[in-house]
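A single protein chain has been omitted from the complex, and every remaining protein chain is retained in its original position.
To keep things simple, chains are lettered A, B and C as they appear, and every chain counts its residues starting from 1.
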Amino acid sequence: MAKYKMHILICGGTGCKSSNSLDIIEQFHQILAEKNLQDEVQVIKTGCFGFCERGPIVKIMPDNTFYTQVKPEDARRIVEEHIIKGRKVPDLLYTDPENEQHVSDSKHMNFYKKQLRIALRNCGFVDPENIEECISRGGYEGLGKCLSEMTPEQVIAEVKASGLRGRGGAGFPTGLKWELCAKNKADQKYVICNADEGDPGAFMDRSILEGDPHSIIEAMAICGYSIGATKGLVYIRAEYPLAIDRLKIAISQAREYGLLGTDILGSGFDFDIELRYGAGAFVCGEETALIHSMEGQRGEPTLKPPFPAVSGYMGKPSNVNNVETFANVPVVITKGAEWFNKIGTEKSKGTKVFALAGQINNVGLIEVPMGITLREIIYEIGGGIKNGRQFKAVQTGGPSGGCLTAKHLDTAIDYDSLVAAGSMMGSGGMVVMDETSCMPAIAKFYLEFTCEESCGKCTPCRVGNKRLCEILEKITDGRGTMEDLTELRNLGNVIKDTALCGLGQTSPNPVLSTLDNFWDEYVEHVVDKKCRAGVCKKLMNYVIDPEKCIGCGKCQKGCPAECIVRTDYIAPGHKLASMRITTEKCLKCGACMGNCKFGAISVK
Amino acid sequence: MTKVKSLADLKAMREKLQSNLDVREKAEHPESLVQIKVAMATCGIAAGAKKVMEHMMQKADELGIPAVFTQTGCMGYCHAEPTLEVRVPGKDPIVFGHVDNDRADEILTKYVQNGELVEGIIPVNYEVIDK
Amino acid sequence: MINLTIDNKPVQVPEGTTILKAARQIGIDIPTLCYFELDGMKFENKPGGCRVCVVEVKGRRNLAPACATDCMEGMEVLTHSARVINARKTVVELLLSDHPNDCLQCEKNGDCELQSLTKRLGIKEIPFKGEMSTYKKDTTLSVYRDMDKCVMCRRCESMCNKFQSVGALSGVNRGFQAVVSPAFDQPLGDSSCVNCGQCVQVCPVGALTLVDNISDVMKAIADPTKKVVVQTAPAVRVALGEEFGMKPGEIVTGKMAAALRRLGFDHVYDTDWSADLTIMEEGTELLGRLQKALKGEEVKLPMFTSCCPAWVAFYEKNFPDLLEYPSSAKSPQGMFGAVAKNYLAPKLGVKREDLIVVSIMPCLAKKSELAREQLSVNGNRDVDFSLSTRELAHMIRQCNLNLNDMPEEDFDSPLGESTGAGVIFGATGGVMEAALRTAYEVHTGKKLPRIDFEETRGFEGIKEATIDFDGFPLKIAVAYSLKNARILMNQVREGNPNGYHFIEVMACPGGCIGGAGQPYHHGDSNIIRKRMEAIYREDVGKPIRKSHENKEVQAIYKEYYGEPCGHLSHEQLHTTYTDQSDKLEATK
Partner (left out) sequence: MANIKLSEDKIKVIKDIAKSFGNKPGEVINVLHQVQGKFGYLPAEVQEVVAHELNIPVSRVYGIVSFYSFFTMEPKGEHPIDICLGTACYVRGAEKVLDAFQRELNVQVGKCTPDGKFSLNTLRCVGACGLAPVAMIGDKVYGRLTPDQVPGILAEYK
């Protein structure tokens, strides 16, 4: 077996892939062959590195050099300079935005410094399509340990002791969930992996499946062993073709190596996994809806009880956990509950993966210990707000979460502190906003999503969210009244109190939390008919600064509403009279502003 | 492929496979390893650095030294090629010049394993960029 | 047993009891909307979707739906705290914000559960204004759909799928656009719908209503050139009283006949009479098949009854390969129409076209049945209009009458006499029992040792029995709900492993007494029970209880038809079935 001296790791995650990372791989192969280096340098397609902001990412090992935004044509330089001559290619290195210096080693990048990677431990490190790489990282040893050294009860006890909680949203203790399912006797039970990530802007589950599918297979088998199930099902979004492919490859490799199938590792334990495809319904993240969808029904949630642990898929006891939760399980077993327990806060143990997005310098996927503050995430890992603007709010938990403000920046984040602050962990979306974001408009954006994704089964969600959305539309259109604000709050609270499932119960959070934290902004929209962020078009006025206007008339020609007229005023130094916008006729399309070459038009 | 039959099998397999990943494993925790940087610019290669590096990697393996080898550019000691820098955990890096296979063995057995200094040390006169 | 308190009142209930039922036990009536249960008939719609029945449970984060939350030891439930009332009102206000405000003209005015909820909660205005759902109106001959009024309770969907296995309706789309509809939003008439109308019976609002034929009938009555006769089905007389404030199960046969006369019908006859006639035909057909079978001749067994038009439509659409199994006898409505147009019209001295036959039925499928080609002669229908029990009640009120004040009157002759056997056609198992009473005596030539066949009675979904036919073990089955019928039909398809000879099917819960044209029972299955009791009471009260002993039936055979299953009766009293299934047709 050839022993490679150097490894080139290239991100094959969906993000980097869509910006040509596969071509880069192809280029590397070609150039290495040309230089006769194919036996010395190995090219590995990995899962997501997380630093999607700067993709495609290429990492050179062993010197741990981290190249960002690599293009296929850069491959030659990397080979000729770095691989052959040992000189790093400086312009492809990551530039620290603070001191503008190149950073070559990911260890020294702020983006990675504060991260602790448990669930993402193998993402960006191993070739997800090669089970041997996974095994050499200790993969399946957790399963081995369970099967040969532990009873099912001990496994559950270990998971319980670790304090691991569900990473999909509500944070239900994983060990307890397993125990409930284990207690129910049945001829058949199911382990279900929820990979129906539907939260707009959250993609950690996809990254884990793409980067480390074996950890999920291993964890599901561990769960199966502990609850007495021999069948596993992964409910995965059909929109994740790459994750599906990788998972399929991983499953067949695991079967081939005897890590799935009958008599796993000589223990007498049988377990196998099948895939089921989601078809685009956010509500199917809710476990009862997910189960109905797997059974070939409309993905409508049903009341609990009965819980899936009692009557789940096909009426059999079933345990549903999401991808990230499962990804933690093998580590809990191999490193032990005690080790895991030390990470995090009192009630939230371990780490959480967040998809960092919005007006922030480093967009990407991060994994941090519970208890980290928002400040650390936003300013250290995230590299601060884009364009040096002011931080305004951060939205966590996607459509089910709320908006937190500067006063929450130093809160240690975990499941409970986020709920106390009016938001929630959710699946881990984290959208950072600056002063250019309008909070009522943000609330409306999320409500529109909820309305689109509501299953329509219960009244509060079907009609209530629609009405919430309509009231928000009224407010952002400048037609709102103070009574509307009262109604927003009352209706939001009723929906929270009466909706059938988790999606409905949490759907008013974006409204309620912005009402709490940005009340003034709502009042401005309603009373002053003003949008300070300049987002709500109907509340904006375009004005021409007569001192700056040279009177070229370009704005007038491009105005669809013919609302721009020439005045009599000629500013000092100009030859032509300035233009003026007739506000009453203005459609607020912004065409004039785009046409003005002199920056004379602004929004007030 | 034969199936993995037991946890012991799995662990044995891991042992066997692990070295393939060493390059990456070690890169993740370089501070706990012996880091050996071989200057491999044109002059170094011309002076036989590549062969020395290959030899040294094999030797380190034989001796069971947890070392990570990286290639680096010209260190500026063209007069003493092949040159390499050795950083033993907890110690300052030392640069050796005129390294051939024998000297390489010596560096490993004497300096790395026993802490004895060997001939050919070049005084370092600059800071490494990526410290 | 579980102990809990509801509104601070202690209550003890068995495990598995919902808060809703526990509360009812101590006189606390929590309002519901989507929740619907037919106790003892294995039908339940409990999606927990409307959220009207929410209550506060101490220690729980959010409100709990009482209809679907089981009582737990030590639970403290509040059903009317300020939080609950506010939530409940808001939920109903939300429903109203997407509901047309046309109560006054709505078919369901006065019978609407949303209307009574609104009144009960004291909602005076709707604080929410916004987009309202709009859908195409759609109608079959029986069912009218105005889905703008749908509140997504899903009762109709459950009825259509879980109870009837017809599968015409399904929840479609999602979110605010979610509604119950046939596939591709196609007209209900183009779907697998069999017009059983049970969706109408359970709809809490005016989204699904019957097709109203009152004005057609009034016009005919007002037309001096027409003679208008009416027939009334057995189940009507045990339910019509409910519309006039009488207790369920009150028998109003005489008052009904009197009211019909006052409405202006020229002659008031009884479908019970033609039910007896049906037994003569169907019973004879059964005996014929059995005798052939005994002789080892090729014959289709089991024979199915064919009086339920929803059932007929169901097997034409779903079991086109088994069309030779059901009896070819027309339904009592159909037979009455045939007799009226062929035999009665000349007797009354009117042309066929000038005799208008109206039926009063507990059923909505009858409105579709009368349009079957097989029930017309040269485009003139044997039965011109069918009114449901509810429409008859409307008509009585419209004509300033009160059923309570009516005298007891008899039906007209010659199509007015009936036996107890004709009466019990209205309940599940009744056609079977009536047939057995006659077939036994005709077949054996002996008098029945006992008239009552208890084994065919009651609310069990599928009843089976073996009847000793003087040494011959006759295997029978009785089913109500088309889902149960489907089970039996599938058995027949698989070779009739249970060896049935005769199977009765009725589509509606408890038979015609639970028909879609009956007064709304709003899920109170006791009402259906009372109607059934009344049916058997009426049976016992009849001097003659076997169809073949009906004097007027005997007379018409003597005078007109000759013998059951004879040539003329075949022509007029029997029918044919056609394949109405979806077909896969390959094109190039």
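General observations
Note that in this section contacts are C-beta pairs under 8 Å (C-beta built on N, C-alpha and C of every residue); 3 or more make two chains touch, one makes a residue touch a chain.
The structure displayed is predicted, hence computed values, not measured ones.
The chain we do not see here touches A, C in the full complex. Within the complete assembly, C:Leu169 is the residue of C:Cys150, C:Leu169 or C:Leu263 that touches the hidden chain. Residue in contact with the omitted chain (choice from A:His7, A:Arg246, A:Arg298 or A:Lys444): A:Arg298. Across A:Phe172, A:Tyr277, A:Phe307 or A:Tyr379, the residue that sits in touch with the chain not pictured is A:Tyr277.
For chain A, the residues touching the chain absent from view are 238-239, 276-281, 293-299, 314, 455, 560-561, 587, 589-591, 593-595. Along chain C, the points of touch with the absent chain fall at residues 161, 166-174, 181-184, 190-192, 317, 580-588.
Here is the rule we use: only the chains that are shown with their structure count from here on.
Chain contact topology: the protein chains form an open path, each linked only to its neighbours in the line. Our note on geometry: chain A versus chain C, Cα centroid distance of 54 Å, whole angstroms. If you average the Cα atoms of chain B and of chain C, the two centres end up 89 Å apart. In chain A, no position touches at least two other chains. Residue ranges on chain C touching chain A, taken from their complex, read 47-52, 54, 62-63, 65, 68-70, 83, 86-87, 90-91, 94-95, 97-98, 127-131, 151-152, 154, 171, 173-178. Interface of chain A with chain C (complex): residues 281, 298, 300, 302-303, 305, 451-460, 462-464, 466-467, 470, 487, 490-491, 494, 496-500, 505.
For chain B in complex with chain A, the touching residues are 1, 3-7, 9-11, 13-14, 17-21, 23-24, 26-28, 30, 38-42, 53, 57, 68-73, 129-130.
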